[in-house]
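As you look at this complex, bear in mind that one protein chain is not there, while each of the others sits in place.
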Amino acid sequence: MGAKTMTTRASRILVGLVVGSVLLVSGCDDEPVVTGGPLSMRKLTEAQYRQSIADIFGEDILVVGRFESETRTDGLLAVGSSRASVTEAGIEQFYAMANSIASQVVDEDHRDDALSCPATDDACARAFFARTGRLIFRRTLSADELEQWVVRSTEAAETTNDFHDGIATALSGMLVSPEFLFRIDTAESDPDAVGETRLSGYSIASRLSFFLWNTTPDDELLTAAETGQLHSDDGLALQADRLLASPRLERGMRAFFRDFLGMEAFEHLQKDKLVYPAFNQAVTEAAEEQILRLVMHHLVASDGDYRDLFTTRDTFMNRPLGMVYAVPVRSPDGWEAFSFPEDDPRVGLLSHVGFTALHSHRGRSSATLRGIAIRELLMCQPVQPPPAAVDFTVVQDTDNPNLKTARERLTAHRTEPVCKGCHQFYDPIGLSLENFDGAGMYRSQENGAAIDISGDIDGTTFANIAELGAALREHPAITSCLVESVIKYAAGRESSVEEQGWVDGNVESFSANGHRLKPLLRDIVASDAFYAVATETASTNAKLDIQDTETNE
Amino acid sequence: MSFGPRISRRQILKGMIHGTAVTVGLPVLNSFLNSNGSAFADGRPLPVRFGTWVWGCGFTPGRFVPTQSGEDYDLPVELRSMAPHKEDVNIFSGFDCLLDGAPNDVHHSGLMSIRSGTAPLFYKAQHAPTLDVLIADEIGGDSRFRSLELAAPGNKEDTYSARSQRNKNLPELNPAGLYQRIFGSGFQDPNAKTAFTPDPKILHQLSVLSVVKEERQRLMSQLGAEDRIRMDEYFTSLRQTEQQLSLQLEEPEPLQACSIPNAPPERLESGYEVETVKRNHRLMAELLGLALACDQTRVFNMVFTNSFSDLHKAGGSSGHHLYTHEEITDKELGYQVEAASFVEINMEAWSEFLSILKAIPEGDGTLLDNCLVFGHSDTSYAKIHAVLGIPMMTAGKAGGRIKTGTHIVTNGDPVTRVGLTMQQVMGRPVSSWGTKSMETSKPVAEIFA
Partner (left out) sequence: MHRRRRLGFVLVAALTTCAACGEHESAPRTLTAEQQVLADAIVSRRYKMKELDVELKNLRDGVSSENPDRHAMAFGAKTVRSHSRGQLDWFPEGSGPELGIETLAKPEIWQNWADFEAAADDFEAVSDELATVMGDPDATPAERSAQVKATMASCNSCHARFRKRVVPGKEVER
């Protein structure tokens, strides 16, 4: 069935504790143990598919079609991609897209760029499929493979008497192939370690490219793979640095933060039109973009400290958001830099509409949802769902005129023994954001009553959002969660406990490097651990036998 | 999609690959039907279709479940819109989802218990294919579409048809998209008056896809166990695309019930507002009816509202779901008034759906007569997410294979009895279904014809 159960996952963690502790005790404490994970097969996300097509065939190729939904697994959509397959309707869509893309590629506007050969003959077709196939499949095609595609192209061309049509027919097949739709790791014998396997250069290229640029490896990266450069420390570092220095890094990091912050929820965010008439589609889109802009500017462009995201007063604003934030915006369209004044109640990521409105109900705020979002998304501390039979008419007495503020209405969360065991973990944090209603707009009072936004988080008290931000800034879970999530995103799976040493090492380095994103990325992509392949892993077995070195068949 | 013998692609290719023209020779029927209209002239029966119809957040206890069992059952207030269909439906009450101590994952455990026979062991899990997938595997193999999924609110997450947890069938989200999918390119009019000439390019498309298929062996050999399952699912899905191409090489059989509708408006708004959902649902149901009549598919899954039921009324301050949790029970009336109003909306839509299928004549009856539609919700009493007594109904006579017009009551039998029954009616050779306490080999035999 393929469903990952608590059993396998937890067993990996627990059993790995043994391995990890044994090896750590026996060997060097400094170097983390390099154990790696299984070979992965990851379905392309919609963004990756679109970007890959744009990179291979050009930005003006239209991709019109519908993509299947992605599943959040172990906290990230990226992990879901390691488990997803394609349904009948999904392939239908992919095939239709493939046909459409292929016919655009060979049309009069594009064929010269795509084919760039003087004659419309077999040699031309062969050159096209070799070159394009390499980019599509992320590896050089064998002679036999190439022949297959050329033959099909030629046969199709004979029937329609149209060389370009023949090309398009064969190209459609390539674009619907699993080797395009999925990135499938391959392994090879390790010449430096007899009997061991290592990740192939092509797979290293894929991991690098999809992680940092969210797209398929470019020609230079593929060449580096083919010439063995990616298996040398220097060669790998060269490519890693190239990708990190590029403006395309922002695309990759946008994809990460979109996943990390659960921002796919924006697609279905709807607010009650009567209660929040100002919250329209333009605001929804802008709210998402504002957060991404803030994060990109701070972490990618300015190379800033991640923790400062919780205390910064700098952000970006556009007109639709200006209405919601009640601030003036000079540019009639487009974005401009903006700073909240010193005494403004808004400070940091959490006071942004894209956070508060996303984690609210349609017609009112939700301290519980916001507190949970902070715990789960930003601190990697997952929480239990409420038991199914909870009677909310008792706890959420929204019609009671004596209970004016959310804090009062949620009293039961704090006092009922049945409730407080869980709610004390997140309600106090969420209640600190009650100055922002369900649309993220500021209010100083609720139903005429003052809003108390003081609280505590894991022993640190705060009186307002600035202090909450400061408390989070110093909270170790905030930074460790980011590091763990970046690694999980890049690998498409939870780290095993064998890898915990490496993960912890990255958390320490992150701190030592001023909590800046790029050094973290570099540490990851330049490490051996990121590419290490475990031959027989516990992901396919409940029991781990550490003597067992059988390879996958 | 034809009901007759299929000529294999291999046969066609052998004769055709070098571009010779082709006329596909299939027997053309002289008349559509036999003398009593229940089968085609050569004796083949009209196809029986299977579908599901889902609404979220259940019913109001005391206002929905008929008090009488058997054929003389009553229609309580929340079922009054079912009056025109009383003889066409069977109502099942008192069937429980037995979770065996698995957590009650709200708006999911009940749904999955009914549809997959197994209670999810952890959050959002699914441990077996949903029954519509199993039935489609059985009867959908020859169709242009193995199944069609539709989500009236227009949200692609609203789909409860899946082979596995991470492979959920992608639903159509609006009438225009559904129209394009069915009647757009790739559609072959079974009643076309013009001579049929298959497009020879299709052969090349099939040939190209066979290059993809040839990679299967090599790819499988480098994958671990779990990834092999996923790759297998990919190739299963790819077969459907091949199927669709192959069908275009055959002249479709004429179908009396089939007609081609006008295209619906583009860019209709979608969302969870009641009037929007109702309108989109109606338009999509009409298209679906014709898709069935034109034999484009034999399995469908309509989601009227998602299991969480984000349904809300324009200008209303809350929605169905929040009302079920937060609305205080009316002291005099004894139930949640606003929440109950949404149940009636759901049932009106269910009734309308059935009316739409009934409005298409087929054979000597209607399309609905040749359907088995399974309508159900995700919970019974949504306020507490109860999964005991989740409402379930069948509609349609399944081509005469079942009796209808009765209310079947049990006292806590597993819901899987109903799922098993439907799979057996649809021809799946299965004698038991479900796991643990929901494993059953006892169909609801009372409804077998």
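Should a chain be cited, it is by its letter among A and B, assigned in written order, with residues numbered from 1 in that chain.
The rule is simple: a residue touches a chain if its C-beta (ideal position, glycine included) is under 8 Å from a C-beta of that chain, and two chains touch if they have at least 3 such contacts.
Predicted model, so just to flag it, every value in this text is computed and none were measured.
All shown chains touched by the missing chain in the whole complex, by label: A, B.
When you scan B:Y272, B:F308, B:F353 or B:W433 for touch with the missing chain, the hit is B:F308. The residue touching the chain not shown here, chosen from A:A84, A:A388, A:A491 or A:A534, is A:A388.
Interface residues of subunit A with the unshown chain, by the touch rule above, are 6-7, 9-11, 13-15, 17-18, 20-21, 72, 262, 372, 376, 379, 381-391, 394, 416-418, 420-422, 425, 458, 475-477, 542-543. One chain of the complex is left out; on subunit B, the residues touching it are 61-62, 96, 98-104, 106, 122-124, 308, 321, 325, 329, 331, 380-381, 383-384, 386, 388-389, 412.
Methods note: only the chains that are shown with their structure count from here on.
Rounded to a whole number, the gap between the C-alpha centres of subunit A and subunit B is 33 angstrom.
Within the complex formed with subunit B, the subunit A residues making contact are 1-3, 5-6, 38-39, 41, 66, 68-69, 71, 73, 80, 83-93, 95, 148-149, 152, 155-156, 158-160, 165-166, 169-170, 172-173, 176-179, 181-182, 184, 186-187, 268, 270, 272, 274-275, 361-363, 385, 387-393, 396, 398-399, 539-540, 552-553. In the complex of the two chains, the subunit B residues touching subunit A come out as 17, 19, 103-106, 109, 121-123, 125-128, 145-147, 149, 155-157, 159, 163-171, 177, 200-201, 203-205, 207-209, 211-212, 214-215, 219, 221-227, 229-231, 233-234, 236-238, 240-241, 244, 271-272, 312, 315, 317-319, 322, 325-329, 383-386.
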